[in-house]
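Notes for the one structure printed next.
The complex appears here minus one protein chain, its other protein chains still in place.
Let's look at subunit A:
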Amino acid sequence: MQPQVLTMNSPDTAKAAPGFATRYKRFSQSPVFFPLIGLVLVCIAMALTTEHFFDPDNLVNIARQVSVNAIIAVGMTCAILSGGIDLSVGAVMALAGTLMAGLMVGGMPPEAAIAIGLGVGLLFGVANGFFVAYAGMPPIIVTLATMGIARGIALIYTGGYPIDGLPDWFAFFGSGRVLGLQAPVLIMLLVFVAAYVLLDHTPVGRYIYAIGGNEEATRLSGVRVPRYKLLVYGLSGLTASIAGLVLTSRLMSGQPNAGVSFELDAIAAVVMGGTAISGGRGSIVGTLIGAVMLGVLNNGLNMMGVSPYVQNIIKGVIILLAIYISRERTKRR
């Protein structure tokens, strides 16, 4: 005991520049360590088996393909960190996208149409949050129900058919370029930076982790837990509708059936990124790595010409493996 107390009292030793070994040790304990190794391994495997994996065009392609899932996964990360989950994201994305498309085609100013689309996504999230936080219902049930509702509204609104004929400039969000960067990739990065700041540098982020870590202790310490849970689901709805904006713009079409099972891809990205499915532990950077890992897999398997049926199996196995490793790691702590 004694020497430990000493360390606290002597800032010199604590602040001494850490050697390589210490720094490596610290890094190896960081939540992104294993996801990063996983990503490197997957990249090496793809580079060895496909010819053009490291071509700049292909890498840009991967980044763009990843963006929609990654944006959704940001909200999902918040939900899972807080000890919950949001199954409605795929359907909310489709609803937001079709609404934007429909309103624009119907003659509404595009800015207003986009705002309404995003607003409805946010609203759905807030509704999820209300049922979870204030009515005390289990998130998995609530979001399963709203998933059906959002999908149903999207189908009724569109009559089941895609909405085409969007103004040309709207393609910007899906295929435009800013400073040489693909617009979807830029949007994705902005969303991640915002989420990183929120989760790692603001009280709200700390509360989200705390609620997932021990909700009762957080509540008894005086944190107003329900309002932060509401916020978490609101955020998830918002990121889902941002993904809807990107996807609709890329397809130049409002698809009521878009995003089926996207919630599962988002969950996969989150857990492959090292976030504990039980909440309280994880990181947003990990989620980005997890989403990229999934994207690289998709891309590589496609380039190899692997049948989509087989791809499902391979992805499933890799997800199991990734989660097994991260579980082993938490056990050792």
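General observations
Throughout what follows, a contact is a pair of C-beta atoms (placed from the backbone, for glycine too) under 8 Å apart; a residue touches a chain by one contact, two chains touch by 3 or more; residues count from 1.
As a working rule, contacts and distances are computed from a predicted model.
Looking at the choices "histidine kinase", "Nitrous oxide reductase", "Sugar ABC transporter ATP-binding protein" or "Sulfur carrier protein", the name in the UniProt record of the chain not drawn here is "Sugar ABC transporter ATP-binding protein". Touching the missing chain, out of A:T22, A:T49 or A:S221, is residue A:S221.
Interface residues of subunit A with the unshown chain, by the touch rule above, are 1, 4-5, 7-8, 14, 197, 201-204, 206-207, 209-210, 213-214, 216-224, 280-281.
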